[in-house]
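What you see is the complex with one protein chain gone and the rest in place.
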Amino acid sequence: MAVSPLHPAAPVRPPAARLDVEDLSLQFGGVKALDGIELHVEPGSITALIGPNGAGKTSAFNSISGFYKPKTGRVLLDGQDITGVPARDRAKLGLARTFQNIALFRGMTVLDNIKLGRHAHLTTGVFDAFLYWGKARREEMELRAEIERDVIDFLELDHIRNVPVAILPYGLQKKVELARALAMRPRILMLDEPVAGMNREETEDMARAILDVRDEWGVTVLLVEHDMGMVMDISDRVCVLNFGRRIAAGTPAEVRANPDVIKAYLGGSGDPRKGADPAAVSEVA
Amino acid sequence: MAIEFIDIVETSLAGLGTGSLMALTGVAFVIIYKATKVINLAIGEMLMIGAFVFYGFSAGLALPIWASVPATLVVAALIGGVIERTMIRPLLKDNPVSVFMVTIGLTSVLIGVVELVWSAEPRRLPEFLPQQPVLIGDAFIPSKTAYSFLIASAVMAVLITVFAFWRGGIALRATATDRAAASSVGIDVPGVFSFSWMLAATVAALAGILVGSVGGISSAMGLFGLSVFVVVIVGGLDSILGALIAGLFIGWLEAMVGRFLGGEFKLLATFSILLIVLVVRPYGLFGTHEIERL
Partner (left out) sequence: MRVATAKESYAADQGLFKTDTQKVWFGLLLAALVLFPLHGSNYWMFLAVLVMINVISTTGLNILTGYTGQVSLGHAAFMAVGAYTVAFFDGRFDTPVLLNLILAGAVAAFIGYLVGLPSLRIKGLYLAIATLAASVILGFIFLNWTPVTGGLRGLNVPTATIMGIELATPDRLYWLVMPITVIMVLAAKNLFRTRVGRAFIAIRDRDISAEIIGISLLKYKLTSFAISSFYAGVAGGLWAYLFRVVTPESFPALASIFFLAAVIVGGAGTIIGGIFGAVFMTLIPEFLKLSATALVPWFPDASIYLAPVRAIIFGLLIIGFLIFEPMGLAEMWRRTRRYFALWPFRT
């Protein structure tokens, strides 16, 4: 990449964070969404949270990002207890997430959406904003340069940077959401079904982007996904939930062969000798 | 000045009378909200239109009461249906703020129409309720207030029963919660929309007739709607029972404040209740707090 005088010297990459979830329980009225789950995500790793529909994956995600208040349990970021920290303050701690249903701001362009990712780290106030030519302008120019180099170039979004997000195709919208999460300078990136509804090509594109992000940025990635092929391909570790409980955790190979996991997805006896093919697990979405 | 017990009783009863009309109008608001999730800021003006249409039939055309009242209700239903079809339905799929702002525009239009046709002067409705003050124990209640209370209560009782037991009530709630799902189980969603607005307009018009017969009619009648907004917020935007209870309470409160502190303080008291509720229990006594799915 050519270094232009506009670009600051070196990219700012915060160190990847470690995530620990201990004994997390979540209840909605009488429904127990999560029942004492445990999760350990190594810094810089790609960990996938999988399970059949209704297993509690999104509930776990929402508890970790601060939207649901868990009944019991703790969420620890680099050993720091963030269970009581409100959702909007977790961004500053380096926790970034994307959404299942795209949560981009439809009234803005790609560039503005991405810039918003950095919101928590900027300091322009109302009065600076009104005056603009001074502090606000400087901050905006730095922000622009940084985002262009780190995010837009990286994810190859330069040709659509001024396009309103509302008219973008689904796959590109998901990429913009990833871009915005990256602009938050995350220490841990939580991706909620990053390839949902994508075709083969888009899925490979996104999978490659996630791997690039982890390799170049060194950020920890935690993702929820149904696409088994993609999960098994890129994850370092996989954690399986069912009915709000953790039923398996380990490398993709270990999990794939685990009889409890097979049973959860395929039902039935779960005895591998009785015809259930472990490889078939990767086909079940 | 010694405050006599009988004074308190009489004021309370009168307050309950007005309160029942606030409750009735609140129920009209809730019907619309339950079915279409629309916050109808024009409910006070719909009440006003009902009162003036009644005036047009009973005073203008000098029709007898047994013809004027049904005619008013029919016209009100038509107006409600037209409003829903032309102004509300096109925007229901959009941002809820847009529909809300349409109802704001509607208040302006309705007030303008009334002032255009009948001028801004207050008027009196023809007398049709019995004149004799009603006696409860030692307390006197103006007859119109008492009869309004009875009529309003009866109508609300019917509505509550119908919504609780009739499957149409469930259809209403289903439509509000998820239109696509309701449609796919065979509920006539546009039909539910029309019906709810027509019903609400009719109920509001009835309230308008009663409010008008007690206090006269004018193009400023919509102010009654301010108290009704507080009623539905206190009771819960989607709770008919809440509107009933909150309506009686606010009506009683306004009457007491008006009698013992002065008429100018009535709205102040009502808005203080609004403030307290917003801080302590924003979804009202019986409203449902929807947890947003992420």
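All chains are identified by letter, namely A and B, in their written order; residue positions are counted from 1 within each chain.
What we mean here is this: a residue touches a chain if its C-beta (ideal position, glycine included) is under 8 Å from a C-beta of that chain, and two chains touch if they have at least 3 such contacts.
Here the structure is a predicted model, which is why all the values come from computation and not from measurement.
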item: Among B:98, B:161, B:184 or B:288, the residue in touch with the chain that has been omitted; value: B:98
item: Which of B:116, B:150 or B:261 contacts the chain that the document leaves out; value: B:116
item: Listed residues A:20, A:38, A:78 or A:140, member touching the removed chain; value: A:140
item: Residue of A:71, A:119 or A:263 touching the missing chain in the full complex; value: A:119
item: Residue among A:128, A:204 or A:233 touching the omitted chain; value: A:128
item: Chain B, residues in touch with the chain not shown (by the definition above); value: 39, 41, 87, 90-91, 94, 96-98, 100-102, 104-116, 120, 226, 229-230, 233, 264, 267-268, 271, 274-275, 278-279, 282-283, 292, 294
item: Hidden partner chain, residues of chain A it touches; value: 6, 65, 67, 87-92, 97, 99, 103-108, 112, 115-120, 122, 124-126, 128-132, 136, 139-141, 144-145, 148, 162, 180, 184
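The criterion applied here is as follows: only the chains that are shown with their structure count from here on.
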item: Centroid spacing, where centroids are CA-atom means, of chain A and chain B in whole angstrom; value: 48
